[in-house]
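This report concerns only the one structure given below.
Excluded from the complex is one protein chain; the other protein chains are retained at their positions.
Going in written order, the chains are labelled A, B, C and D, and every chain counts its residues from 1.
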Amino acid sequence: MSGFSKAAGRLLRADALTLFGLITLVTLLFLGIFGPWLPLGDPSRIAAGPRLGAPSAQFLFGTDELGRDFMPRVVQGIRSTFLLSAIAVTITAVIGSLLGMAAGYLGRFADQAIARGADILFAFPALVAGLLVAAVMGPGQGSAITVISIATLPLFIRVVRSVTLGIAGRGFVTAAEVAGASTLRIMLVHLLPNVMGAVMVQLTYALSIGMIIESALSFLGLGVQPPDASLGSLLRQGSSYLTIAPWMVLSSGAVLSLAIMSVNLVGDAVRDALEPLKGRPLT
Amino acid sequence: MSAPLVDIAGLVIGYDAAARQVRALDSASLQVREGETLAIVGESGSGKTTLGMAAGRLLPPEAQLLDGTITVAGVDVMQADDAALRRLRREKLGFVFQNPSTALDPTMRIGRQVALALGGQPGPEAVAALLARAELGDPERVLRAFPHELSGGMAQRVVIAMAIARAPQLLIADEPTASLDASIREKVMATLVRLRAESGASLVILSHDLRLIGRHADRVAVMYGGRIVELGAVAQVLQAPVHPYTRALLAAAAGNEVPGARLEPIQGTPPMLEGRCEACAYAPRCTFSVARCNSERPEAREVAGRLVVCHRAEEAIATGAMQPQEAR
Amino acid sequence: MEPDVIALEDITVTYRSGFLGGTAFDALRGVSLRVKAGETVGLVGESGSGKTTLGRVCLGLLPPTQGQMRFGGAPFGKLRQRRGQLSVVLQHPEWALNPRLRCGTSVQEPLVLTGMPSSERRERVAEILGQVGLDPSFAARLPGQLSGGQRQRIAIARALVTNPRFIVFDEAVSALDVSVQAQVLNLIRDLQKRHGFGALFISHDLAATRYVSHRIAVMLRGEIVEDGPSARFYGTPEHPYSRALLGAA
Amino acid sequence: MRLVVYLLPRVLAALVTLFGVSVLVFLSLRLLPGGYADILLGPFVTAEARAIIAQRYGLDQPLVLQYLRWVWAMLGGDFGISMVTQRPVIDELLRRAPVTLQLALIALGVALAVGYPLGVLSGTRAAKTRKGRDFGRVIGAMGASVPDFVLGSVLIFVFSVWSLWFRVGGYVPFSTDPVGNLRTMLLPGFTLSVFGVALILRTTRDAVLRVMTEGHITAAVARGDPPRVIIRRHILRNAAIPVVTVVATYFGFLLGGAVIVEVLFSVPGVGLYIFNGLLNRDYAIVQAGVLLAAVVFISINMLADVLYALIDPRVGATR
Partner (left out) sequence: MPKKPRTSLSVLAVMAGLGLALPAQAQGVITWGKPAEITGFDVHVAGTVASWEMYQMVYETLLITDDELSLQAGLAESWEEESPTRFIFTLREGAAFSNGRAVDAQDVIGSIERIQNPEIASYWAHQLGEIVSMEALDDRRIVIELARPHATFLPALAHITAAIIPVQEYRDGSFDPAREMLGSGPFMVEQHNQDESWTLTRNPHYGRDGYPRADRMEVAIIPDESARIAALRDGRIDFTTFENPDAPQMLGTAGNIANHPIQTTNYYRFDVNALSEDSAFHDRRVRQAMNLALDRDAINMLVFNGTSAVDYPVPAAFGTDACHDLDTYALPRDERLERARALLEEAGQPSPQVELMASSANQVLGRIAQVAQQSLAEAGFQVTIASVPTAEYLQRVFTDGDFDFSASWLAGYTDPSMVIQWWNPNFAVWNLAFQEEIPELSDALADVRSTPASPERDQALRDICAMIDEGANLLALVSKVDYVAYRSDQIEVRLADRTGSANTWQHIAEFAPAD
C-alpha cells in the first residue's frame, strides 16, 4: 500500500488538536521567516520606551530592561530558536539517515562503529556536551547548531538503523542486489525513500528537542549573541526581572512552549498517519 | 432436531476505510448444526474471516453491523450486553487462530496461560492433562516453556488446548494450519477434528485449502463476494460442484492435476464491494455469465441437494464442459 | 555439451552465533545441485530446512563456507560481473517492489545497471510487461495501486527484463490466493519455454512445485534427502519426509 | 546463562563507549579556551604565572601522557584533585551523588506515578474513543513542551513572591532535616518530572496501543476475559518493555544531566559540580564527573536491558 498518499489523507482529515498545532506552527513559521520584514518595530532599538514598562497598547509585551520593545524581540526569538533548530535538525536528519542506513544495511563493522559512536554521544551528558562545544567553538549560531546535532544525531541513527534493518531483508532490496546494484544505489534509491517516513516523525521530535537545547544554551548565555534574541536568551533576560517584569519570562516562555507543543502535536499526527496504531477494544 | 447452534441470517457488515465503506459481508446466511464440522472456504477478501469473527463479535472497531442477526447458542451476539457476550465467549465458544505464535502471550509461561484459560485454580496435573489431550508430547516441559520456545505445531496445539479448555459448544478455527509446515498440517488438523468428535462440539473451519477440508469437514460453504455461494455436504460440493466459482477454484488449485496438464486459472480479480451487490458478484470473471448475471442479484436456491447462489445452476450442471475434475 | 547454468558441489554454509561465534550451526551440509539451461529445479522443504539459504548461495548473496560453485562453467565471481545474468522473484508481493518507485522504474532497474540507453529501456519494459500479461500503462503505477497477483507479475517482469540465464523463485506464489497462484504458475511455465532460462523454484508447497518443475530436490535439515524428476512426486515419493510433505501420510 | 550471553557483548560495548567518552571529554577540555590559571588569577595572569600553575598541575606535559596518567590513576581509584579546593574530586562527587540521586528519584517517582497510570488509561481508552486519545495527547504534548528552565524560572518567581511552604535554594541533607530537605528538593524535583510525565505517558500509551493490536489480546477477548483482567494479566507486562527502556534513559539523563535545574535552584548536586567545574576549568572535576555520569547512564541502561530480558523471555534467546 502506498503509505504516503494514505498518510497525507489521514493528516488532512486532522482533528482539532492537530489543526491547532498546524496553525500555530504555520503562524510561527511565518513570523520566523518574514519577521524581519513585518512592521513590528526594531527588536534591538534601545530606549524605544521606558525601562521595564508593563504591556500596553504601544508595547504589547512590554519593554525590557534597556527599554526595548519586547514584542519584536520575541518575534526575533522565534526566528532564531525555530529556524536555527530547524536547520540543525535538518542537517542532522540527513547525516543521521545516511549513518543509520549504513549501520543497518552494511552491518558488521560499520554497524558496530556507528552504533558505538551513537552510544558515546548518547552517554555524554547532553548539557555538558553542549557547554563544551559552545566553549570550544565559541558561542553563537554555529555551536548551537553543532550542539543540537550532537544531541539529536543518536536519535536519528537509532531509528533509521532499526527501520533499515526491517527493510534490508525485503524483496526489492534483494532483487536489486541480485541485479548487481551498488551499495550506494541501494541506499539512495531503495532504502532512503522508505526510511523517510520514520525520519519525518523523528524530525519533529528532534525539532522540539532542538528548540529546547537551543533555548537552554541561550538561557545560559552561550547561544545567540546579543542584541539578537532567541527565546532562550529572552528567558534569561527576563528571569533576572521576574519579580518586577514578569511579562518578559511569561511571554517568551509561553511562545517557546507553544512552539514546542505545536511541533509535538504535528509530530504526533504525522506519526499516527504514517503508522496508525489501532488497538482493539477489550470488549 | 432442535434449533441450530449458530444461525446467521442476512448478515451485512462493512468496514470503514479512508473515504468509503468496504462491504465484507453482503447478506450472508448460514446455519451451523450441533456436532458437525463445517468448512468455510474462499479466497482472501471473500468475507470468511469476518463471518467467523462475527460469531464471537470479535470484529475490529471499524467494522459496522449494517443488517442481519447472528445467534449463537440462543444468544443474539450483536445485541448482547458486554457481560452476556463475555459469558458466551467464555462458556460456549472456542477460537483457534491462524498464527499460534501471536495468539499466545509472549511473556507468560504456557502453563499459566493454559491454567488461566481453564479458569478457577487448576492444578498442574489438570493443565498437563489438557495438553496431553491436544497430543502435546512431554507436557511437563511444555508447561514451563515460553511460547517462543515452542515450534509452530506445538504452539498451535497449545492454542487448541486452550480453546477446548472449557468444553465449548462451538469451535471456530481460522486457517488453523496455514502458518504451519506442510508436513505437520495434516496431524494438527486431525487432532482438532478428533477433539471435536470427543467433545461433541461443532467445529467451523475457515480455510482456503480445498484438499485439506475435503478430508476433514462434513459440510462446506464456499464464499465469494461476502456471500455463501454454495453450501452442501463436502462430498457433493467438492466432487460435483455446481457453482461456476467452486468449479473454477477446484480447477485452478495445483495438486489435483495430472502430470503435464495445465491449470486453469480464474481470470480477473475478486470484487471489492462498496455496497449491496445488485448482480452476481462473480459474473465479471465467470465463463458462463449471461446478461442476467450482470443485472440481477441471484438468491440462494436448493439445487442438486445443496444451496447454490447462481442463476444458471441448472444449466451449469447440464453443461458437459463443466464436468468436475477428479477430486481426492 | 553446454555447461550447467549453475553447479553447486558439496556446499556447506555454517552460521556462527552467540558470543564470538561460539555456537556454530550448519545451515547447509554438503549440498550438490545442478541446474541446466531451460530447466526448472524445484526445491521443497519446511521452514528452517535450508532451502532459502541454498537460494541465497545460488544468487551469490551468501558465500558458502565450503564447496565449489560455478556459473555457466566459470567461477561465480562477483555479483557485479553477473549483471543481467541472474535474478530473483521473492515471496510477499507487498515487499517485492519498492513502494516508493513506479513499477516501470522498478522493472527497468536491472537494465539501468547493465547500461542500456533509456530509449531502448522503455521499449523493452513495455515488451516485457506485455509478456507477463500486463498493459504497458502499469509502468506508471505505484505498487500500492496493484493487487498481489499484479505485483508478482511486475516482479517477474523485473526478473526477466534482462533475459537472465538463471532465476530463483523463492516462495514466489506462496502468498497468493489459489486462483491467482495458478495464473502466476502458468506464467512461469510459459515464460521459461520462451526464454529458456534455468530456474530454481523454492517452495514449501510440493503441489505447486511439481507443477512448474522438471526435477525436484527435497531438503531436510540442511541436506537434500531426495532428488528426482517431478513425475515421481505425482506418485509416491521414496523418502517418508517427501510423503509427509504431500500431506498424504 | 541466557543473561550472561546476552550481557557480555553489552559490557564490552559499554567499555568501548566509556573509552570514547573519556577521550572525548579529555580532548574537548584541553581544546577549551582559557584555563584554571585564568580563573584563579583573574585578570592578573602573566605568562610566568600561567607556566607555574600549568606545571603545578602537570598541564605542561604532552596530551597523550596526561591522558594516560589520568586513566592510569583512575584505574587505581584516584580521580584527581580539584584545583580550586585541592581536595579529591571523588570525595566531592560521592558527597553530592545522594543529592542528585534524590532529585532524580523524586522526578522519576512523580513521572512514573502520574505518567504510567495515565498512559495505560489513555492507551486503553484510545482504542475506544477519540476523546481518550486526545486526552493523552494533550497532556503528553503539554508536558513535553515546557522546558525545565522555563518552568523553573516561573516557579522561582512564584515562590520568591509568595514564599508559601517551598524554598528556593538552601539545601539540607534529608538525614539532618527531612522536612527542610523536602522544602528545597520538591520544587526542582517537580520541575524535572514534568518532562518525564509526558515521556512516560506517551511511551506507555503507545506501548499499550501496540500490545492491543497483538493477537494474544484478541485471543484473550475471545476467551471472554473482562477488560480489567486483560489489562492486568496481558497488557501491563507486555507494555512495560518499551517503558523500561525509556525510564532508564530518562533516569540516566536525570542522574547525569540535571544541570540547569540544579543551577537554577542552587541544588548542590553532581550537575552543578560539573557545571562549575567546567566554568572554572577545573579539569579533574569535569573529567571524573562526565565519566561517572556516563558509567551511571550506561549501567542503568544495562540494568534496563536485564529487566527487559526478565520481562520478555524472547530477549537474548537463541533461535
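Note that in this section a contact is a pair of C-beta atoms (placed from the backbone, for glycine too) under 8 Å apart; a residue touches a chain by one contact, two chains touch by 3 or more.
Keep in mind that this is a model prediction, so the values were computed, not measured.
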Q: Give the labels of the shown chains that the missing chain contacts, considering the complete complex.
A: A, D
**Q.** Touching the absent chain when the full complex is considered, from D:Leu40, D:Leu101 or D:Leu303
**A.** D:Leu40
**Q.** Residue of A:Ser44, A:Ser162 or A:Ser182 touching the missing chain in the full complex
**A.** A:Ser44
**Q.** Absent-chain interface as seen on chain D, which is shown
**A.** 32-36, 38-50, 52-53, 82-87, 92, 95, 153, 156-157, 159-160, 163, 167-173, 176-177, 179-180, 263-266, 268, 272-273, 276, 279-281
Q) Residues on chain A that touch the omitted chain in the whole complex? A) 44-47, 51-52, 65-67, 135, 138-140, 220-222, 225-227, 236-237, 239-244
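The rule is simple: only the chains that are shown with their structure count from here on.
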Q.
Of the chain pairs A-D and B-D, which one is connected by the greater count of C-beta contacts?
A. A-D
Q: From the Cα centroids, identify the chain that ends up most central relative to all protein Cα atoms.
A: A
Q. By mean C-alpha coordinates, which chain is most distant from chain C?
A. D
Q: Could you tell me the distance, in whole angstrom, between the mean C-alpha positions of chain B and chain D?
A: 53
Q. Measuring from the mean C-alpha position of chain A to the mean C-alpha position of chain C, what distance in angstrom results?
A. 46
Q: Any chance you could list the residues of chain D touching two or more other chains?
A: 127-128, 218, 221, 226
Q. Which part of chain C faces chain A closely enough to touch in the complex?
A. 59-61, 79-80, 82-84, 86-92, 94-101, 106, 109-110, 113, 142-145, 155, 158-159, 162, 168
Q) How about chain C: which of its residues touch chain B in the complex? A) 46-47, 147, 149, 177-183, 185-186, 204-208, 210-211, 230-231, 234, 241, 244-245, 247, 249
Q) Which part of chain A faces chain D closely enough to touch in the complex? A) 15-17, 21, 115-117, 119-120, 122-128, 131-133, 135-136, 138, 208, 212, 215-216, 219-220, 232, 235, 238-239, 242-243, 246, 249-250, 253, 256-258, 260-261, 264-265, 268, 277-283
